[in-house]
Structures are given as C-alpha cells and as structure tokens.
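Let's look at subunit A:
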Amino acid sequence: MARITLDDVTKRFGDDGDAVVAVDDVSLDIADGEFVVFVGPSGSGKSTLMRTVAGLETQSEGDVYIGDTLVNQLGPRARDIAMVFQNYALYPNMTVEENMSFGLKMSTDLSKSEIADQVASAAEMMGIGKLLDNKPGELSGGQQQRVALGRAIVRDPNVFLMDEPLSNLDAKLRASMRTEINRLQNELGVTTLYVTHDQTEAMTMGDRLVVLNFGELQQVGTPLECFYRPANRFVAGFIGSPSMNFFEGTVGSGTLVADGFEYELSESMRSSVGDRTKVTLGARPEDFDLSEDSVSNGFEVAVDVVEPMGSISYVYVRPVEQSHDETFVVEVDGQRPISEGDHLYARVSPTDIHLFDTQSGETIHQRTLTDEAEEVLSRRPESAVSK
Partner candidate 1 sequence: MATQDIDTATGSQWLDTETRETVVRVVRHAVLLLWSFVVLFPLYWLASMSLKPPGEANSLPPDWVFLPTVYNYIQLAQSGEFLAAFANSVVMVSASVILVLLIGVPAAYVLSRYDIPMQRDVLVWILSSRMLPPIAVVIPFFVIFRSLNLFDTRLGMVFMYVSINLSLVVWVMKAFFDGIPETLEEAARVDGATRFQSFLKVVLPAAKPGIFSVAIISFIFAWIELLFGLVLTNFKAVPVTLFVYSFIGSRSIEWGMLAAASTAMIIPIVIFLIAVNKYLAAGLSFGVVIKE
Partner candidate 2 sequence: TRGGESTQTTTDSGGDSANQEAPIPLSEYDADIDWKQFEGSQINIGAVQHPWVDAVKPAVPTFEELTGIDVEWNILPEQQFRTKRQTDVSTGAGQFDVFFMDQVVNQFRNEGWLQPLDPYFEDGSLYDEDWYAPDDLFEASKWQAHGGGYSDTWTGLPITVEVQTQFYRTDLYEKHGLEVAETLEEFRQNAQTIHENESDVVGTVGRGQKGYGMNIYVLNTFLRQNGAALWDSFPDDSGLDSQGVIDAANWYVSLLQEFGPQGASTQTWSDVLSTMQEGRAGHIVADANLFWPGLTGSDSSVADNVGIATVPKPADGQFSPNAYNWQISTSKNAKNSEAGFLFMLWATSEPTNTWMHLNNDAAFSVRQSVWENDEFRSRVGDEFAQVTLESLQAAAPDPFDRKYPEWGQRYSEELQRAIADQKSAEESMTQAAEIAQEIYSG
C-alpha cells in the first residue's frame, strides 16, 4: 500500500529543440488507498504520466515517490505495480491463462494451484472463464481487453495503474466491471490510478478526478467538484456530456451581450464579474428550458437537429438573432415532440450559470446549488478520508 507523490514532474519526448512536452510540471499527492481518475483530451499526457509512475518512462524533470521512497531510479519491478496498458500488450505466445498467471508467478511465491485458482476466479468474474486456453490472437477486442484487465487485478500490488481498461466493452459489461474494480480496490485498499474517457467512469469510480490538458494539471478534485465547481472553462467544458454550452460576450452595465441574445446578470454575478468586460457564459444542456412561449431573460431559438437518445433527446438550437451559424445543445425529455425548424424560447435559470474570464479561462462565477447538494459537495471523498 502506498502513497504516491509527484513533484514537478515534466516529461519531454524528442530532442530538446522540437521536444513534445507530454507532461508539464505536474505535482500531485495521492493518498494511500485512494482511487484517482485521470481525464483529459486525447494526447493530454495521461498515459505518459501513468507510465512515468510505473517506471516505464523516466521523467525529464521532477521526482516520483511511492510511499516514502524516491523511485526515480527504480524499475517497474521494484515499484511493485500492476498495470493495464492502453494497448493491452498481451503476451502473444501465451494462453489467456498464462497471460494472467504470469504476474503472479513472477511476483509471488504462490503455488501453482493457488495461482490457477485465483486466475480462474478472476477470469470467471470477467466472463472469460471459457477462454483460458485460447491465445490472445483468437479473442475479440473486448475479450483481449478483459484479459489485460484480468492480468492486473489478479495481483495484489502496491499500486494499480489502469489505462482505459474498459474502453472496448459494452455498456452493460462496463457497468459490472466498474463495480468489480471498485469493490476489489476497496477490498485490497490499493492506491489506484485510472485513466478513462468515459464520463460515467470518471464521475462514479474515483475519489478524486485529475483533469489534464496539454500535459498540465487543470483541476484536482472530487468528481462533483469538477462538475459543479470547474476551475476554468476547460474543465467546465470537458466534464459532463454533452459539453457545457459557452457564449462569449461583453458585459456592460450588468448585462452580458452575447451574439444572439442578451442576458441580465444577477447581483452576485455582477460582483463576480467586477470590471471585466470579456466574459463567457456557460450553462449545461440539461439546465436549459425550452418553452413554447417567450420568457423573461430567455431568447428565441430555432431547432437545428434533434437527436433522440431514448429517454432523452438532444436538441441542437440556434439563437435566431445570432449572426453566425453556431448551435448549442439542450437536453429535453425523450418523448417531447420537437422537430427541426421549430422555434422555441430558451432560458436558463441564473442559478445554473457559470461565468468565465474569456481571456484567461478562469472561472469567475460558479453556479448555485441546493444546500443539500452543497453539503454533499463539501464532503471530503469518503475513501480518501477513511483510509
């Protein structure tokens, strides 16, 4: 069990001249037993950071500690980690069973039969029990991914590193895997770093979320913090699906003038804005109301596309008075009859609005939550505290 500390870690690829900075001066303190989820756009350095923790890449600058040991010079073996590689990296010449037992054989003194038992039960859990004698080449993509995951979870290491371990699984399987991983992690109390692109995984699995962009830390916090209290426009836009809608505008005398509508700022917003003039308004698709009738502080929109999702639909609308051709998304009930070309009035409650400094991207005003929600939000992540 181990705490992980990253101290000003930077990783560059390539020659100094045209080096790619994959991880940029990241400092992070992960408590023993914590489950941390890394999110960020593709290419933002998540895998690189993981591989640095694993000892597979040597950081260009900075220090990595596992427990209290400085591990800069230690190889992966000495760090005692288990990892799910984004590209699986299964051993092609070994069967599924051999793939999964390899780590146990290498890192423990368990007897053959104990290993076989553990592997069998892990495989069973992941629904690949019947495939134990197959070679990886004979498996479907999702089955391969489960082998890769299985190879990691049969072990009892200091740290779990999981790089998108569920990306090729169907929703149902993913849901059950999610639960299993959480259960296992709780049971073993192993510090876990987890990369995902899946909003559900990001929101539900981890104690804390680490948001990266261009190799830089954007925000570290509980999932709900990141969702409700994004540190900047990037995080606000990145967390939540569909993304938050942003409207850039100018603030003058308490009103934000955006392209296509004007929005009267509330008292608290005004004080947050201060004397900034370039301000971006952000509101999530699910926080918009579309109504047939004109409403105060609302504006008229034309429906561009309706994307029915089943129980909900995404409606892409365009402010009718907008000078250019950009739409934003609104979430409505799946059974509500909205068709393309309909004209409606969009409105968002002042409590649901975020404001960002257009230049720096900093959040200058957060939305208001109900008191209960505030309270939930303010709770420290359970696991990080308890362990």
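List of remarks:
Heads up, the rule we're going with is that contacts are C-beta pairs under 8 Å (C-beta built on N, C-alpha and C of every residue); 3 or more make two chains touch, one makes a residue touch a chain; residues count from 1.
Basis for inclusion: all candidates are chains of the complex that A comes from, given by their letters.
The shown structure was predicted, so the numbers you read here are calculated from the model rather than taken from an experiment.
Although all of 1 or 2 belong to the complex, subunit A touches just one of them, candidate 1.
Subunit A meets candidate 1 in the complex at residues 54, 56, 75-77, 80-83, 85-94, 102-103, 106-107, 136-137, 144, 151, 155, 161.
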